[in-house]
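Missing here is one protein chain; the remaining ones are kept as they sit in the complex.
Residue numbering begins at 1 within each chain, and the chains themselves are lettered A and B in the order written.
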Amino acid sequence: MESAEQKQQPRYYFIWFLLLVLTMVEVGVAYLSHLPRTLLILVLVGLAIWKATLVAMYYMHLKFERLRVILLATAPIPLAIILVLGVLLEYAQ
Amino acid sequence: MKEAIAMPGGVHAEPGMRIYNQKLGMWVFLASEVMFFTGLIGAYIILRFGAGDWALPGIPLEEGGTPLAINLTAFNTFMLICSSVTMVKAFAAIEHGDQRGLRLFLLGTVVLGAAFVGIQIFEYIKLTHEGFLPACSAELAEIVPNCGLFGSTFYVMTGFHGAHVSIGVFCMIWVTVKAFRGAYTKENHGGVEVIGLYWHFVDLVWILLFTIVYLI
Partner (left out) sequence: MATLESSAVPLHAHHDDLSFIRKYIFATDHKIIGLQFLFATLIFLLIGGVMALMIRWQLGFPGEAMPGVGVINPKFYNALVTMHGTFMIFFAIMPLLVGTFGNFLIPLKIGAPDMAFPRLNMMSFWLFVVSGIVMTASLFVEGGAAGAGWTVYAPLSAVPQYTGVSLGQQLWIISIVFFGGSSLLGSVNYITTVINMRAPGMTLFRMPLSIWGLFVTAIIALLAVPILAAAIIMLLFDQTIGTTFFLPAGGGQPLLWQHLFWFFGHPEVYILILPAMGIVSDIIANGSRKPVFGYHSMVLAIIAIAFLGWIVWGHHMFQSGMNPLLGTSFMISTMAIAIPSAIKVFNWLGTMWRGNLWFHTPMLWAVGFVSLFTVGGLSGIFMASNSVDVFIHDTYFIVAHIHYVLFGGSLFAIFAALYFWFPKMFGRCMNENWGRIHFALTFTFYNLTFFPMHLLGMGGHMRRIYDPTAYEFLQPLQPMNKFITVSAFLLFMAQIPFVINFFWSLFAGEKAELNRWRDNGLEWTVPSPAPHGNFTVTPTVYRGPYEFSSPEVEEDFLPQDVPPDGGRERAPETVGR
């Protein structure tokens, strides 16, 4: 186990606050139904990915891990994208 | 954790990830969990793309709005995010050998996690009463486009996530009991870190689910 001195304590409460603000922004954006759908979806997915990354980096401490752990943790993501995009091509004409 | 071992002949062997087995095992397990949720969420994305019409948030139910209660779930999301911060504070506490902090924050995590499950059950009861099911009630099927498909995907995704949270709560109770018995120390608290990884992962999945299922 890494000793506590080696790494700086991340600002857990600040991340928490950021997550809350982002969630509120998300809910607010979702109600703007008069805006174009594509724009809404892009903004919402972007915000969600931002939040997920914050959790992974700070709460799961990925930011402070070695590269090999980061690679292990992110390895399935390309496969997930390949699957979903590959099948979505069904609808492309 | 294995240290670098100086070998005769100047060969250095550095087996492994430099993290202990349980933590590595949890990361490997989480990788497979990513694929499991990819199956469920991917199916939802694909089906929704193919279906065309879908219930949207921000408009009344009668005009094709979503039957889901966004504000309630937003509050639930808030609970889960809070439980994540208590979890990570518990870990930070025991890293400094703070037993009292560890126990309090773990207790908080258990309570918040259980509350999340409770609110989700409440939401399910409410939705089923309104007739929102994989086999939708006739009146709801009239106004919600692709109601059956929406119900199918909604329950399978949130249901499996809820099951993950519930399992997490039980494990968390177990870790908390151990913490009260003084099983974790400043030097040895792998259990807290490993359950924490699982817990944050479940939170992370919910962050994505909330956006994809409720807000888009």
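Here, contacts are C-beta pairs under 8 Å (C-beta built on N, C-alpha and C of every residue); 3 or more make two chains touch, one makes a residue touch a chain.
Since we're looking at a predicted model, the values are computed, not measured.
Enquirer: Return the single residue from B:Q22, B:T128 or B:T185 that touches the missing chain.
Expert: Per the contact definition at the top, the residue touching the missing chain is B:Q22.
Enquirer: Looking beyond the chains shown, say which of B:T66, B:S152, B:T176 or B:T211 touches the absent one.
Expert: B:S152
Enquirer: Even though one chain is hidden, which residues of subunit B still touch it in the full complex?
Expert: Residues touching the hidden chain, for subunit B, are 2, 5, 7-17, 20-22, 24-26, 28-29, 31-33, 35-40, 42-43, 46-47, 50-51, 134-135, 146, 148-149, 151-153, 155-156, 160, 171, 174-175, 178, 190-191, 194-195, 198.
Enquirer: Take the complete complex as the reference. Which residues in subunit A touch the chain that isn't displayed?
Expert: The list for subunit A reads 75-76, 79, 82-83, 86-87, 89-90, 92-93.
One rule holds in what follows: only the chains that are shown with their structure count from here on.
Enquirer: How many angstrom lie between the centres of subunit A and subunit B, each centre taken as the mean Cα position?
Expert: Roughly 13 Å, centre to centre.
Enquirer: Which subunit B residues qualify as touching subunit A in the complex?
Expert: Contacts found on subunit B: 1, 17-20, 24, 27-28, 30-32, 34-35, 38, 42, 45-46, 49-50, 56-59, 70-71, 74, 77-78, 81-82, 84-85, 87-89, 92, 95-96, 186-190, 193, 196-197, 200-201, 203-204, 207-208, 210-212, 214-216.
Enquirer: Give the list of subunit A residues in touch with subunit B in this complex.
Expert: Result: residues 1, 4, 9, 12-13, 15-16, 19-20, 23-24, 26-27, 29-33, 40-41, 44-45, 47-49, 51-52, 55-56, 58-60, 65-66, 68-69, 72-73, 75-77, 79-80, 83-84, 87-88, 90-91 of subunit A touch subunit B.
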